[in-house]
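The complex is shown incomplete by one protein chain, all other protein chains being positioned as in the whole.
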Amino acid sequence: MVLRSVLARRPHVLTITPATVDLGLRLAVEAELARRRWPEASAPVDADVALVLGTPGPRLAAVVRSVWATVPAPRVLVAVPTAGVLRSALDDAAAGLRSSRPRGSRASSLSLDASNDALLPDGDWADHREVDVPPEPQMADLAFYDRDGLALDALHVALGPVLPHWPAGLVAHVTLAGDLVTDAHAEVLDVPASVGPGSRGRSPLGPDRTRLDVLTRVLGLLGADHLAARARHLRDHDPEPGELTAFGRRLHRNRPVRWAVRDVPLVGGAVEERTLADRVAHLAGALGGSLPPPVRPTAEKAVQAMVGLELGAARLVLAALDPDTTLGAGPVAAFAPPEVTHHHH
Amino acid sequence: MSTTELVLRLALTAAAALIATGLYGALSQQSVVMIMMGLELVVNGLLLAAGAFWWAGGAPVVASVLIVVLVTVMAVEMAMGFAVALALYRARQVDLTDDAAELAG
Amino acid sequence: MTALVAVVGALGAVAVVTGLLVFTVNSMARATFLLLASFVAVGAVLIGFGLGYLGTVVILMMTIEMMIMVVFMVMLMMNPAGLMPMTMVHNRRGSWAIALVVFGLLTTGVWLVPFPTPGPAAVGDPTLALGDALMGGQMLTMMTLGLALLATIVGTVAVAVSRR
Partner (left out) sequence: MVLAPGLVLVAGLAAGLKAVTAGESPATPAVETLRLLGKQRRRTPDDDPGLARVGLALLPVAAVLALAVVPLGDRAPVDLDVGVVWFNAMEVVAWFAVWVAGWGPNAVTSLAGGYRVLPLGLAYEVPHMLAIITPAIAAGSLSPVAIAAAQQDLWYAVWMPAAFVLYLVSVAAMAFWGPFAAPLGRDLAGGAAAEHAGLDRLLLLAGRWMLLTAAAAMAVPLFLGGGAPPPITGPDPFPGLPALWFGVKLAVVLGLLLALRRAVPMLRMARFATLAWVVLVPLAVAQALVVTLVVLA
């Protein structure tokens, strides 16, 4: 079929990443997808290939199921447990899209819902909570806080963990008044909540590659595609220090980018910078230098910084703070769904 | 009856139906937003009638000025309606007129 | 001319039917869409009458107005994105009675009163005529409208703003 062979030429890929994934694997996948020019899917509906990295725990496995249920056919679900099988897994995915019938012979390339269980680890399915598909807003509560003091209807939704440029394995339970985040709590799937106080910069990537990783996400969210691609390229290709400082200067001189990240406060003291613009400027300015790596706050602190912001700004803040989700949400009380206190209408 | 007259009467009948529908909505609905929709339908009928009179009546400029006035009235009506709705909401957390009346009484 | 009979009849019917449906559907989004459809039908009739400018302006203005209504709809009406059964009516029968009486009276008048119908005038550009009138003979109207709009801007902000 013509349509299917076209599909296999440029499939959109949705990557689902556990919090505990090996960083090297995530970077290898991103680099390989960029090399093949397979675009990143912006949402499950946009995906042809769902790529599950590493070994998802039971909660993320539940998410994979509910996400997979919303991916429109023709589609392929592929597991990439280690970087070694990455290329063959992607080749299988393309082959799976090309053939009109799913290949049952290869364990890594499946197209039928029934056979997905083979791919997912066993777990406690009683805890199945739909996380990515936003729960349908039933009856809205009154907002606890909003800009104009109107106390209008608010929605309780879970954002993540399958969103573009989103920290691995993170779910942000937020209360929205319109598009304004009025309350937020972090949960990291399959990692206990109170493991430690955050990594304080101990990223296995090293300072410059960590900065470039953060900048890739921030620039990607800003839609500055060519700058994001450049940041990713530098991150993945052992650049000269000169190239790094040049890129840093280029970002610093880019007035539109500077202007686009202005006027967003970073509240809560998660990092030393007070505004998003400062954070981005420091990340860019320190490239190629000898400064210590950027502070990566705990997930809870980073998610708390979204409160009071419009969704778009909140997404930028979260990406720029780049919480370290490998250590869980941070020292917070476990998430409990908010009590419904007041019914409206 | 000439064709001109027929067109005029057809348009005016539709205008009358729109006005009546809008009146029903404005009288029966409880939500401020829906009441305003009713009022807008009334003005919509008036727009149609003014246009018909303009066309059938030898293009009097007054009729087209009337349409401009009606469009402005609609903008004013909506702005004021929403301002009142917001003020009501702020004061009492209601957006239904009956609730407001009950709270007032 | 005969074509115009069909156009006015059909679009008039569309305007009335969509207008009626506004109060029967169970979602604010659909109600807004139907109200807009009613306005677009009337705007199209105006264009058919030769009032190209005013008809287009009605479509333009009403679309923007419906979009602004959306803001308040999402703010003030129940669930933002669902199809909640929505009946919030009082005194339905009385309202129907009044509406039907009004419709009866108006329609009787429409079909009984002899209108002077000189018919479509062969004047020049109606847009130009309107502009001339608004900037000439009807200047007072225009100024009143301008003042009314200004008063609305000030008044609505004063009413709606928080006093805390």
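By written order: A, B and C. Residues from 1 in each chain.
What we mean here is this: a contact is a pair of C-beta atoms (placed from the backbone, for glycine too) under 8 Å apart; a residue touches a chain by one contact, two chains touch by 3 or more.
All of these numbers come straight from a predicted model, not from anything done at the bench.
*Asks:* Which of the chains on display does the removed chain touch in the whole complex?
*Replies:* Taken over the complete structure, the missing chain's partners among displayed chains are A, C.
*Asks:* Could you tell me which of A:Leu163, A:Leu205, A:Ala246 or A:Ala281 touches the chain that is not displayed?
*Replies:* Per the contact definition at the top, the residue touching the missing chain is A:Leu163.
*Asks:* Touching the hidden chain in the full complex, which residues of chain A are there? Just list them.
*Replies:* Within chain A, the residues that touch the unshown chain are 1-4, 6-7, 9-10, 37, 42-43, 45-46, 48, 70, 72-74, 133-134, 136-137, 155, 157, 163-165, 176, 178-179, 219-227, 229, 256-257, 259-260, 262-263, 310-313, 315-316.
*Asks:* Give me the chain C residues in contact with the hidden chain, please.
*Replies:* Against the missing chain, chain C presents residues 27, 29-30, 33, 36, 52-53, 56-57, 59-60, 63-64, 66-68, 70-71, 74, 80-83, 125, 127.
What we mean here is this: only the chains that are shown with their structure count from here on.
*Asks:* List the centre-to-centre spacing of chain B and chain C in whole Å, with centres computed as mean CA coordinates.
*Replies:* Averaging C-alpha atoms per chain gives centres 6 Å apart.
*Asks:* Please output the residue numbers of chain A that touch at least 2 other chains, ranges allowed.
*Replies:* Chain A, residues with two or more chain partners: 149-150, 152, 344.
*Asks:* In chain C, what residues contact two or more other chains?
*Replies:* 76, 162
*Asks:* Would you mind writing out the residues of chain B in touch with chain C in their complex?
*Replies:* 2-25, 27-34, 36-38, 40-41, 44, 47-48, 51-52, 54-59, 61-62, 64-65, 67-69, 71-72, 74-76, 78-80, 82-87, 89-90, 95-96, 98
*Asks:* In the complex formed with chain B, which residues of chain C make contact?
*Replies:* For this pair, the touching residues of chain C are 1-2, 4-5, 8-9, 12-13, 15-16, 19-20, 22-23, 28, 31-32, 35, 38-39, 42, 45-46, 49-51, 54-55, 57-58, 61-62, 65, 68-69, 72-73, 76-77, 88-92, 94-96, 98-100, 102-103, 106-107, 110-111, 115-121, 123, 126, 129-130, 132-134, 137-138, 141, 145, 148-149, 152-153, 155-157, 159-160, 162.
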